[in-house]
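Only a portion of the chains appears, each positioned as in the full assembly.
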Amino acid sequence: MSRRYEDLTGPELSTRITPSSILLLPIGAVEQHGPHLPLSVDHVIAHEVATAVVDLVGEELDVWQLPTMSFSKSNEHAWSAGTLYLSADTMMAVLTDIGRAAASTGAERLVLLNGHGGNTTHLGTALRELRLQFGLKTFLVHPSVPPAYGGSSTHHELGMGIHGGLDETSIFMYLRPEHVDLSKAQRKVPEALDRNEYVKFGGSVQFGWISNDFDAEGYIGDPTGASVERGKDLFEAAVALLSEQLGEIKTFDFGR
Amino acid sequence: MSRRYEDLTGPELSTRITPSSILLLPIGAVEQHGPHLPLSVDHVIAHEVATAVVDLVGEELDVWQLPTMSFSKSNEHAWSAGTLYLSADTMMAVLTDIGRAAASTGAERLVLLNGHGGNTTHLGTALRELRLQFGLKTFLVHPSVPPAYGGSSTHHELGMGIHGGLDETSIFMYLRPEHVDLSKAQRKVPEALDRNEYVKFGGSVQFGWISNDFDAEGYIGDPTGASVERGKDLFEAAVALLSEQLGEIKTFDFGR
């Protein structure tokens, strides 16, 4: 049976969704990803991972998949014509509206599955805002934690597969091979940053950046070695990890 | 070749989209539609119609399909737990962000294809706001014009197939038969309204309403006679009409 929230009728919704249900909101982006990847990367990944996770553990954990937010706060790519970004204020307003609706269902847990690194801090803030305003238990997970916010990236990329790099390109190749053109990809690693001890991605000093601060083409990492196989492994690992994370979320109650 | 905006890369976008391109934004909703239809109705219809139209005339007219806005301003259903609605302010903020991005591409025409009647006036306002702020030529079209805003509806429904009625149910049956349960549908026509001369849907006096003002179940019309065949006819007619409308939009320049 469908586990998509939107496939319920209004009356069904009030019986099928209960305090123990988990609502899962995939969040993507429509933003430039360099010359080798289309704008859709982040929301395709978020959507596909969410769908696979719900297929796997939706019934068991009573998870309901909300419609994917296709575009979000991508203003680090505002310089790139056509990037479809929400401002910080608009993004928070949308999340607040979603939080209100989520709370109205009676479900107690809302999980944000974020495919776009640029949303990370703002979603982190939203976790508290939605908890405070609507009493929801709120969670933030990622298909893979963005390297700029503590996630890992390959040594080959000096840990800087931030945007359009090896792992992201590989996962997307696995999902939409026809939309990847590796012939256009180059190594775009800001090597000098690696010599920094503090001010770097994942370093103890966070810094504000927009995506053409490092290079005019606006991607960061080295996608040249991307492959479907690597993508498949990463995708499956993400799905497995998220399934376990949802299992823990299911009963989370602040250590009480 | 794909005519989906999101399938372009950033660099492609700046060459493929030109002043003569048309950007098409399908807008749906995730809102209660009575016991016989799921929450998804409006965005499924908007999305499928948009896709069919772009398949038909996208190349010829240089149309690019933006990602569907799945949920929008559905606050007339706010009373129904789970309806995923944006507030008026949030909705306008999202449209403004989209307008800014659209204008950044160099395209001069943005078409809003609205599947949710409750958006109609707000989108009407947005047409002017986006023209004024970004210089875009803006247009609003519907898979079928909402009867509450001047569109037609069947005599059998006394012209009040407003929400979840015969035509909408039929089109959705054609698109997603497995998600319709006609056995739960009833005739929900506020007959007394028909005796009004002015204050009625499409009358000379507009009135503010929320969807349970008429009946506690929150749908308005008579879906009991809905059929896939009727839906197919309506869908195909909508696609044909929209194709022609886009043709006229293509060269529209205020009668100059």
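Note that the chains take the letters A and B in the order they are written out, and that residue 1 is the start of every chain.
Note that in this section contacts are C-beta pairs under 8 Å (C-beta built on N, C-alpha and C of every residue); 3 or more make two chains touch, one makes a residue touch a chain.
Remember, it's a predicted structure, so these values are computed and weren't measured experimentally.
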Subunit number of the complete homomer, 2 shown here: 6
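Assume only the chains that are shown with their structure count from here on.
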Euclidean distance of C-alpha centroids - chain A vs chain B, Å: 28
Residues of chain B defined as touching chain A within the complex: 2, 4-14, 17, 30, 32-40, 43, 66-68, 70-71, 77, 80-87, 89-90, 93-94, 96-98, 101, 104-106, 179, 181, 184, 218
